[in-house]
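As you look at this complex, bear in mind that one protein chain is not there, while each of the others sits in place.
Each chain carries a letter (A, B, C and D) given by its place in the written order, and its residues are counted from 1.
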Amino acid sequence: MHKQFQWIKERIIEGVLFLSALFSIFVTIGIVAVLFFETYEFFKEVSIVDFLTDTQWTPLFDEKHFGILPLFAGTFLTTIIAIAVALPIGLISAIYLSEYASARFRTAVKPALEVLAAVPTVVYGYFALLFVTPILQKIIPGLSGFNALSPGIVMGIMITPIVASLSEDAMHAVPMGLREGAYALGATKFQVAARVVVPAAFSGIAASFILGISRAVGETMIVAIAAGQQPRLTLNPLVPLETITAYIVQVSLGDTPTGTIEYKTIFAAGMSLFVVTFVLNIVSYWLRKKFREVYE
Amino acid sequence: METSFRISKLSAYYGPKEAVRNVNMEISKKSVTAVIGPSGCGKSTFIRCLNRMNDLVTGFHIKGEILYDGKDIYSDDSDVIDVRRRIGMVFQKPNPFPKSIYENIVYGLRIQGINKKDILDKTVEESLNKAALWEEVKDRLHTSALQLSGGQQQRLCIARAIATQPEVILFDEPCSALDPIATAKIEDLITELKKEYTVIIVTHNMQQAARVSEHTGFFMLGELIEFDTTQKIFTTPSNKMTEDYITGRFG
Amino acid sequence: METSFRISKLSAYYGPKEAVRNVNMEISKKSVTAVIGPSGCGKSTFIRCLNRMNDLVTGFHIKGEILYDGKDIYSDDSDVIDVRRRIGMVFQKPNPFPKSIYENIVYGLRIQGINKKDILDKTVEESLNKAALWEEVKDRLHTSALQLSGGQQQRLCIARAIATQPEVILFDEPCSALDPIATAKIEDLITELKKEYTVIIVTHNMQQAARVSEHTGFFMLGELIEFDTTQKIFTTPSNKMTEDYITGRFG
Amino acid sequence: QVIKIDGSSTVYPITEAVAEEFQKAEKGKIKVTVGISGTGGGFKKLCNGETDISNASRPIKPSEVELCKKKGIDYIEIPVAYDGIAILANPKNNWVDYLTVKELKKIWEPEAQVKITKWNQIRPTWPDKEIHLFGAGVDSGTYDYFTEAIVGKEHSSRGDFTSSEDDNVLVQGIATDSLALGFFGVAYYEYNKDKLKLVPIDDQNDSNGKGPILPEYDNVVKGAYQPLSRPIFIYVNKKSADKPEIQRFIDFYMKNGGQLSKEVGYVALPALAYELGFKRFEKRITGSVFGGHGSQVGVKIEELLQRE
Partner (left out) sequence: MDRKLLNKWIDRAFYIIGLSVTLIGVVILLTLILDIFVDGVSRLGWQFLTSYPSRKPEEAGILSAWVGTLWIILLTGLIAFPLGVMAGIYLEEYAKKTWLSNLIEINIANLAGVPSIIYGLLGLGLFVRALAFDRSVIAGAATLAILVLPIIILSTREALRAVPFSIREASYALGATRWQTIQSQVLPAAMPGILTGTILAMSRAIGETAPLITIGALTYVAFLPTSPISSEFPYITIQGLFDAFSVLPIQIFNWVSRPQKGFFEDAAAGIIVLLIITFIMNGIAVWLRHRYQKKVRW
C-alpha cells in the first residue's frame, strides 16, 4: 500500500516536473503567435524580398523603405563591441576569482559584481551618453555624439558580471583532485586554470557566454539612449546607428497610429530578432553539446 | 648515501587541528621510503608537505623545516612551482583530466613548453609502457581518459607523473585501486625507478612496504613512531606499537 | 543452501561495448561470494547489474536474466527502488553525502519515513560500531562527513549501507582505501553479516577473497572463467587461467 | 474607482499635474493612473476600451478612427494646451540671428539630404562650416507636426539627422556641439536656457506678427509663433464620460488645466477654449474637429471649437 502510494507520488511529481518543462514550449508558442499575426499582416503589404535586401529602413518617413539590414547591422555592431569587452573581462575575472583570489575576496567581490547587473539599463544608457562618450570623444577625434562604440562598451560592462559570475560557478565546481593533479606536475596557477579548469568547466562557461551575448543582442535602453536613432547600413562604430530593439521601443513609445503599416513594422522587426536569436542559439546549442566534457 | 629530504620538527595543521606532530626524518636519494600507519594517522598530510601540495588547502600551515637538496622548500626564495616540478606526485584517488589519454600524459610537457610531436609521442608510449597500461589503451589514445576503469585511471595518473621525469616521486597509496597484477607491475616499476629517482610511497599494505622499500616510517596519530630500514622495522622493531601494528595485533 | 541470485546468460553492454559476456552463476543466501579478476575485467559492471545500479548509465543494457528470490529483477513488474532497498551497496570510491556524519547514516531510514530520534540515534551508534568507526567520530557526529580521511569516509559508507538492514550487501572493493586494521575489522564484519545477509564482494585482494568468502568467481575480459567454492578455486582451480592468476603468474 | 489614462509622453506632464491636484482635492477617493505608451499606443488602448482617457499630442488619424469604429468606441476630443516647437542652436553659435520658414524647409526637406551640409549653403554670409542637425524622434508628434508645418508633408524630411525620442538627449547633443541646429518641445528649452540658444522664426506672413518671433507665451497664445505651435489633446471614451468620477475629473481639468500646463512648461489655451472644451464634453460631441485627418497647421483652437 505504502509502495503503491510512493509509486503514484513519484509519477505525479514527474508529471508536474514535466509540465513545468513543457511550459517553456507554451511560452514560445505564445511569442510566435503574438508576433506572427501582425507580421503576417505586414508581409501582405511589404514584399519579403524588399524586407531582406533593401538597404534602407525608413518606415517612419514619407518615402518608405523596409529593409531590415541597417537595423541588423546596428545590432550586430553593438553586440560585437559588447562581447569584445565582456568575454575577456568576464572570463579573466572568473578565473581570478575562482583560482587566485582568497575566499574572502571572492565573497566580497562577487555580490558587488552581481549588483552591476542590477543597475537599471536606463542608468547605463545615460552613463554611456554623458560619461563614456565625452571621454571617448577626447581620445577619438571625430567621434559622433551618438555612436555604436560607447553603448557597446557600456553594454559590455553590463554583461560582464553575468559572464564572470556564472563562469566562476562552473569553475568552482571542478573537482579539487583535477587541480591537484596538475599542480603536482609543476603547473603554475595560470596553467592549471587555463589548461585544466577552464576546459573542464567549458560547458558552464559557454552557457555564461551565450547568456551574455543574447543579453547584448536584446539590450534595449542603452542603445536607444546612446547610439542615436539613425538606421544605417554600416560597420563603422563611430557614427550614430539604430538597433532592432531600439527601434521597437522607439515605436512602442511613439505616436505612430496603430493598425498602420508603420506600427506593424515593430512586429516584423521583433519577429526577425526572434528568428535571428533562434538561429544563433541553435548554433551555440550544438556547439556546446559538441565541446562538452563530462567529468565526475 | 646522499640525503634527499631532511625534515626537522615538522608539524602540520589544518587551521587549529594538528594532523602531523614534530616529525624528524631523513630520506635518502635514489631509494624507496615507505610510510605506513593506520587510517587517519596523517600519512597523506605528511607526504603532501613534501611537495607543498597542501599550500592549496586554506588554513593549512606547517611548523618546522623541510630541506630538499639542502634547501628549505618552504623558504621565501623557494619556488613552489619548481618544487612541484622536481617532486612529482600520484594520488590516492585517480584524478585524470577530462581530456584524452594522450593529452593527460603530455600535459606536464606542454606546460613546460614542449610541443614537438615526436617527443610527445615517444613520451606517451614510454610512460604508458612503464605504467603497464600501453597495451590496453594504445588503440584509443585520443579517447577520453574518463572512460577508463578505476584501475586504468590510476595507472594513467602514474604514467602522467613519470612523463615529466621528476627527481622525486611521491605516491599516496597508488595501488589502492589496482588489482594484484597491475600492483605487481607498479611495484616492479618503483624498483626500476629508484635507480634514478627518489621514491616515497604511502601505503596501507604492509607487504607492499616490505617488498619495495629500503626504509619505512611508521606513523600513528600524527607522530612518527619509528623510522628505520625496512628490514629492521619488519623484523626487529624497537617500538612496541610498531611491532603490534606490523603483526596486526592492535586496532 | 538456498539460492539468492540465479544469473543466466547475462551479458552487459555500455552502448555497443560488451563489458560482461554470457555469465551464468548461482549465489547462495547467507554466504559470502567473492568476485575477483584483473582490472577492467567487468567486476564492477557485473556487481552493479545485481541491484540495477547500471540503469542510471545511459546506453547501458543487459541481455539474459537475473533472478533474485526467484523473481526476475529486470522484469517489468519488478520495482527497481525495492530491488535497491533490499540489495544494498558500498562503492569503490567513498561517496559520503555532503552532510553531517549523522545524516549520512540515517538517510536510508529517513527516506523510508523513519524519523523517530531514538531509533535514528540507536541505528547511528550500531552501524558506526559495526563499521569500526564509532570511536573515531562519536564526538563529531554533526560535523561534515567530507572532513573525514579517505579511509574514514569509506567506513562511513559501509555504516550507511548497513543502517538500512538490507537482505543483500554488494561490496565493490570496499577496502581499497582502508588500512589493514580497518580492513580486518571490515572482514570480521562481513563474516558477521553473513549470518543474516547475503554478501557479494568484489576485491582485487586475493587474500581477502580467500579469507572471507565461501564462493569465488574469477572474471577475465568480461567472462566468468571459473566459479566454485573458494577453497577449490584457491587450492585446485580447474582452469589454467585461474591458476595462473591466483599464483600471480600472468599479467 | 480608478480613472485610467494613457498615451502621449508630451501631454503626460500636464495630465499628471492635473491628476495630482485632483486626487488631493478628492482626498484620494478617486484614483487616477497615467501611463506613457505614446499617442499611437494610447489610441489603441482607448479604442480597445482599456482606458477612459487618452493623451494625444496630435489629432486622431484615419486608421485609428477606423479602429475605434470597429470596436464601437466613441470619443470626445478636448484640446488642453499648446506645445511650441523651439528651434535651437549652441550658445557658441554667434551667426544665427533668426531663420525663416523657407530656410528651415531648405534645411529639412528630403532633397536636402547629403546636399545641404554647410551653414553657408543656407545664407552665404554664414561660415563655411558643417551643420549638425538634431531633431525630435521620428515617431514623435513633435516630428510629425514639424514636418507638416515646415516641409508641408507629414514624415517628409531628410533622414541624416540625429534624432531621439528623449528630448534631454537632444539637449545634451546640441549643448556640446557648436555647429548644432535642432528642434524639440519648447518646455525643454525652458529648463536648459543656459545651455542653448533659442532661434527666432520668421514665417514672412505679417498677418500673424512681423519679423522673427520667439516661442514666448504671448506669441504662442496669440497665434503669432507660427507655424511651430500646435495644440495637444485628451480624448475621452464616451462610455466613460457618463461616470461621475470622469465628469468631475474633466471639470477639474478644464478649470485648472491652464494654470497647471503653464507650471509644467507648456502654453495654456485661452480661457475661452477651456470653456468650449468643457461644453463639448457636456454635450458629448464625439469625433475630431480635424475630421480625423491628423495635424493641421496654423489653426486657432477657439475657432475650431466654435464650428460645432
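In this text, contacts are C-beta pairs under 8 Å (C-beta built on N, C-alpha and C of every residue); 3 or more make two chains touch, one makes a residue touch a chain.
No experiment lies behind these values; they were computed from the predicted model shown.
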Residue touching the undisplayed chain, where the options are D:17, D:133 or D:289: D:17
Contact with the hidden chain (one of D:60, D:150, D:187 or D:289): D:187
Residue among A:143, A:157 or A:185 that touches the chain left out of view: A:157
Omitted-chain contact residue, chosen from A:78, A:245 or A:260: A:245
Footprint left on chain D by the chain that the document does not show: 2, 4, 6, 9, 12-13, 15-17, 19-20, 23, 28, 31-37, 41, 45, 48, 50, 166-168, 171, 187-188, 190-192, 260, 263-265
Those residues of chain A which, in the complete complex, touch the missing chain: 6, 9-10, 13-14, 16-18, 20-25, 27-28, 30-31, 33-35, 89, 92-93, 95-97, 100-101, 107, 109, 111-123, 126-127, 131, 157, 160-162, 164-166, 169-170, 172-173, 175-177, 188-191, 193, 203-204, 207, 210-211, 213-214, 217-221, 244-245, 248-249, 252-253, 266-267, 270, 273-274, 277-278, 280-282, 284-285, 296
Absent chain, residues of chain C that touch it: 51, 53, 56, 58, 81-82, 84-86, 88-89, 91, 93, 95-99, 107-108, 110-112, 144, 146, 157, 160-161, 164, 166
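As a convention for this text, only the chains that are shown with their structure count from here on.
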Centrality ranking, top chain (CA atoms only): A
Geometric centre distance via CA averages, chain D-chain C, whole Å: 83
Residues of chain A touching at least two other chains: none
Multi-chain contact residues (two or more partners), chain B: 93
Partner chain B, residues of chain C touching it in the complex: 37-40, 44, 92-93, 136, 148-152, 155, 173, 176-185, 204-206, 245, 248, 250-251
Chain B - residues contacting chain A, complex: 51, 53, 56, 58, 81-82, 84-86, 88-91, 93, 95-99, 107-108, 110-112, 144, 146, 157, 160-161, 164, 166
Touch list for chain A against partner chain D, complex: 58, 60-63, 129-130, 134, 144-146, 224-225, 228-230, 240, 249-260, 263
